[in-house]
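The following block contains the structure, expressed as structure tokens.
With one protein chain held back, the other chains of the complex are shown just where they sit.
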């Protein structure tokens, strides 16, 4: 069992805002993150896959295959986009980093998992000080 | 003559878009950076001041004074904001990193310069791969 | 179950020295770390909390609440201080990074834990090459 | 139970190439990584040891002892070397990062483990985007 | 006058070895860097261009144009290659980082320079501790 990790980068804007609450309540909970015209981040995402090492290739998973899945399912949809308005699978989802990680997991889990390997974790750094990790477990 | 540098971080959104051009021309020049709903970055800014070392304090400039000037004149106005719509001194300015650096310089130069010290450079990293430096010279 | 991490920085001095041993024994075990007038580090601490995502806020825990607890219970007491002499909860504790992590855990565990979230780990980097992680388990 | 990590750096060249396959098959699987004259990396390796904190020293393990074991068993053999041709324990092993991590584990596990501490993981970063972690479990 | 910098990464192997000297002399000068089967690095290169800000685009130079020039003239030729044997413009050149920087400068200077902008510097980091900068001046 070996864990491989590929890092991805994307830049996006968002507004952390719950439309079912008033502006005052939003500002109380989210502070400057709820500013009406949004702000943005350079997100860093580490996708980790766990599996056996294939004796022929020496790989758990071909990194170019992993890159292809994550790029087409996630990066192309979110990079240089607005997470509140531009991304189909974020529709109606409050774009906290926690929810972003869960929604990203849902986009790629089935495309990555086989008998020999499983998506193990998604870690997203929003800023140098804040990050979130999700591993699909309850 | 010693150069001191203080790093600042801010997160902002922007759309790189010239309103005097058509959408097609904008997309041709700016690509995904001109996407209509904007995107964002974690900007890293290094402000450098050059000057003599004060024999009493051992400092070129008190870093808390420098921090105060840059925070009140720049960071409070741009952090968690939209650079196209929310920042007074960016009004009507195309928010390329080049223009951001020049506009930031204008906000703080006079507040920093004295007989013994001068604002020397502003360096802004937009992403891990792209940065811009401005030193006020033509 | 999602894991959120907030990074904190502090600068402190210490001397790694066991007063129940002779100076020679201390130097044999700790080398230059036992130099009599101490030395110091820029410590980087990652505090991780595990929990459910609140459906209203989208957060496991409000990061400003987490920042408040860690700042008042730890950072204000250790930043720009001497870990051997200036910190109440380090009194009589040999300031190895291992012991620092355990003592820090004790200061914040009860203030963070609720039915829905638990302090998961504290990771402290002493230098770019050395780090320690503690998760409260035996 | 505390986890300590020491980081090591080494620079090495390799060619990712399976001699039992044709050049075409190798290029199909490994792309530019199979270029005949090799290429190279600055590898970053994090070695983590888990154990109890010794009440006398405050340490899980003396970091200079850990450094000594890893330097003599691994770093001296691979640093500024070719992983395909110059390293005894890599003989006949396809030098993927997965296999490098497993072989490194075998070199040091017995030298580190005692009743009170165990080698916990080896993490190797090949590039800023790619890394592998191995913890000895199947 | 504004300075823009774009970062590039490449991985290559090399042997630092002067064929006009004996093996002993080579080892005396270059140490482990002259090991016969080579070693390698993840090089980080920062290319800086100085120029006026174009009033229409807000740019000193379109970064995708800069990326195109550097990728086709340098990165495609050196990435995942052996700098002693695989790169036409390094033919007969001792691949010290100093010489690499000078040769890289020669490949791109004319393609970048116009009336309004000039190649300003090339900075190459060979390892986290060693780097070289060249600005075309004698």
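Going in written order, the chains are labelled A, B, C, D and E, and every chain counts its residues from 1.
One rule holds for everything that comes next: a residue touches a chain if its C-beta (ideal position, glycine included) is under 8 Å from a C-beta of that chain, and two chains touch if they have at least 3 such contacts.
All values reported here derive from a predicted model rather than from experimental measurement.
*Asks:* The complex has one chain that is not drawn here; which of the drawn chains does it touch?
*Replies:* Over the full assembly, the chain not pictured touches B, C, E.
*Asks:* Taking the full complex into account, find the residue in B:16, B:29 or B:60 that is in contact with the omitted chain.
*Replies:* B:60
*Asks:* Counting contacts across the full complex, list the positions on chain E that touch the omitted chain.
*Replies:* Chain E touches the missing chain through residues 16, 18, 21, 29, 31, 94-99, 101-102, 128-135, 137-138.
*Asks:* Which residue numbers on chain C touch the omitted chain?
*Replies:* Counting over the whole complex, chain C touches the hidden chain at residues 9, 11-14, 32-33, 35, 37-42, 79-82, 84-86, 127-128.
*Asks:* Under the stated touch rule, tell me which residues of chain B contact the chain that is not displayed.
*Replies:* Where chain B meets the chain not shown: residues 1-8, 53, 56-60, 62-64.
Basically, only the chains that are shown with their structure count from here on.
*Asks:* D-E versus C-D: which has more C-beta pairs touching?
*Replies:* If we tally the contacting C-beta pairs, D-E comes out ahead.
*Asks:* Farthest chain from chain C, comparing Cα centres?
*Replies:* Centroid comparison gives E as the farthest chain from chain C.
*Asks:* Would you kindly state whether over half or under half of the residue numbers at the chain A/chain D interface are used by both copies, giving same or different?
*Replies:* Comparing the two copies, chain A and chain D contact each other through largely different residue numbers, since under half are shared.
*Asks:* Using CA atom averages as chain centres, what separation in Å is found between chain B and chain E?
*Replies:* So the centre of chain B lies 29 Å away from the centre of chain E.
*Asks:* Please work out the Cα centroid separation of chain A and chain E, and write it as a whole number of Å.
*Replies:* 34
*Asks:* I need the residues of chain A touching at least two other chains; which ones are they?
*Replies:* 128
*Asks:* Would you mind giving me the full set of chain pairs in touch?
*Replies:* A-B, A-C, A-D, B-E, C-D, D-E
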